[in-house]
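Entry: chain A
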Amino acid sequence: MTHPEPETTPVLALEGVSKSFGAVRALRGVSLRLYAGEAHALAGENGAGKSTLIKALAGVHRPDTGTVLLDGEPVEFHGPADARDAGVAVIYQEPTLFPDLSVAENIFMGRQPRRALGRVDHASVRRATADLFARLGVDLDPDQPARGLSIADQQLVEIAKALSFDARVLIMDEPTAALTGSEVARLFGVVRTLREQGAAVLFISHRLEEIFQLCQRVTTLRDGAWIASEPLDGLTEDDLVRRMVGRDLAELYPKQDTRTGEVALSVRRLTREGVFTDVSFDVRRGEIVGLAGLVGAGRSEVARAVFGVDRFDGGEVEVLGTRLKPGAPSLAMAAGLALVPEDRRAQGLVMDMSIERNIGLTGFADTTRAGLMNRKAERSRSVDWAVRLQVKYARLGDVVGTLSGGNQQKVVLAKWLATAPQVLIVDEPTRGIDVGTKAEVHRLLSALAAEGVAVLMISSDLPEILGMADRVLVMHEGRLSAELTRAEATEESVMAAATGRTNQGSAA
Partner candidate 1 sequence: MTVTATPVREEAVPEPAAGRRLIDKVFKARELAVAAVLLVMLGATQLSNTEFLSEQGIKDLLLNATILVLVATGQAVVVITRNVDLSVGSVLGISAFAAGTYLQDGGSSLIAILLAVALGALFGALNGALVSLGKVPALVVTLGTLYIVRGIDSIWVGSQQITADDLPNGFVDFGHDGIWVVPYLALLALAVLAAVGYYLRSYRSGREMYALGSSPEAATLAGVPVRKRIMTAYVLCGALAGLAGALYLARFGNVDSATGSGYELTVVSAVVVGGVAFTGGSGSVYGAALGALLLTSINSVLPAIGVSSVWVTAINGILLLLAIAVDRILALRVAAVLRKQAAQLRSARHA
Partner candidate 2 sequence: GGTTKDDAAKEGGTAAAGKADPNAETKKDLTVAFLPKQVNNPYFTTADNGGKKAVESLGSTYKEVGTSSGTDTAGQVSYVNTLTQQQADAIAVSAQDPGALCTALKQAMKNGVSVVTYDSDTKADCRQVFVSQASAEDLGRTQVQEMAKQIGGKGEIAILSAAQTATNQNTWIDFMKDELKKPEYKDIKLVKTAYGDDDAQKSFQQTQGLLQEHPKLAGIISPTTVGIKAAAQYLAGSKYKGKVKLTGLGTPNDMRAYVKNGTVEAFELWDPAKLGALAAHTAVALESGQITGQEGEKFKAGDLGEFTVGKDGVVSLGKPTVFSKSNIDDFDF
């Protein structure tokens, strides 16, 4: 079945839209048309301008030139509220929740059902939220505050919020980046239903297979410029990549064979009450160990406890024979450990500081002479890594918060790789990273392992785990439920262990 461009008027469209931030031209004359009943994908590398385009559609940014058309009529959105009132629901790339408010209030803020005299009907807010969660198959408590939700749960709340609008246009900026397969499946089910009911959908993801699963049409951006808008039928992933990158792509999971050495990271019976229990495993030099599991299984928590940003209640951690003091990241770093955290905005980066300073934060030992900062050393260390990871930036002194999501992720990687760690824990290292760079990151991790670094990779992207890991650990509800060799690890076996439907493979 082909999808020629429908003859009807697009529900929402952009014509010749440009947007600059200072010297950065994020969008240059881009056009895009969203039709009722069609799911449209937006593809492009990190920093290509996808999020900016969405913000122009949603009334967050005012385009410098060009127009936004609603039902064929030019409109001017003066703010997100205008777009919302016009029936446009948006899931932004970074979850934006009210941490102090309950999940239910987060979803219905400003639109709460009301009783007599305009009073908010708290009970029906709660009920409606519970219904939404049921539809999405999420088991969050509507009364729970948003503070402390994992990135994935936050993303789910955002999705619920967008669905609650019953919008004519649903825009989703990488909603699946933090989700595992099952949640993605649920989400797609719901979105398909909406589309069939006549909603227009705009969808961004760096997981190309998702684009092919969900969408009928794709628009590609490169460096802020429009490249193509076309039906997905008849297109291959390679075609799409070529449109995005302008060249063919290296192998996505370039796994090098390495010789594993001595145990570099040893975790014994680690327990943090209420979060994870009795977790033991080893990672050897030269080995990439994958840590898989469903959202909320407690993988990130284990990583944080190992690194020392969280305390643990029992057990011990050894790095290269040195026993780590609980709750002391600086000592862990000194012992050769590095952690690339999952939440780059809150944990990975100081958003208001420059790229240079952010990378520099982990390297004081290398960049001080006689107790004073050596600016030159600091600068060259940062440039070195920013270039190696192909961070797309105008100046090294730019505030990191102005980078695109994927480039921010690269800065986090740079910051930690620059410490030359012996043991590297990466938590969702490629979340929000485009295919090109993803391959780059994978090659890098492989090379590091080949050099004898022990790598523990937490990822919700199952193909990534299967493609990269020498060994796969699976967590289920705070416990290790399986340890699988590369040969044993398949999608089925990992999912089975992750959902607790397993007896195969024993906990380490």
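Here, contacts are C-beta pairs under 8 Å (C-beta built on N, C-alpha and C of every residue); 3 or more make two chains touch, one makes a residue touch a chain; residues count from 1.
Picked so that all candidates are chains of the complex that A comes from, given by their letters.
Just so we're clear, the structure is a prediction, and the values are computed from it rather than from any experiment.
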{"item": "Given options 1 or 2, the chain of this complex that touches chain A", "value": "1"}
{"item": "Chain A - residues contacting candidate 1, complex", "value": "60, 79-81, 84-85, 90, 92, 96-101, 105, 109-110, 112, 114, 118-120, 137-139, 141, 181-182, 184-186, 207, 209, 273-275, 277, 294, 462-463, 477-479, 491-492, 495, 498-500"}
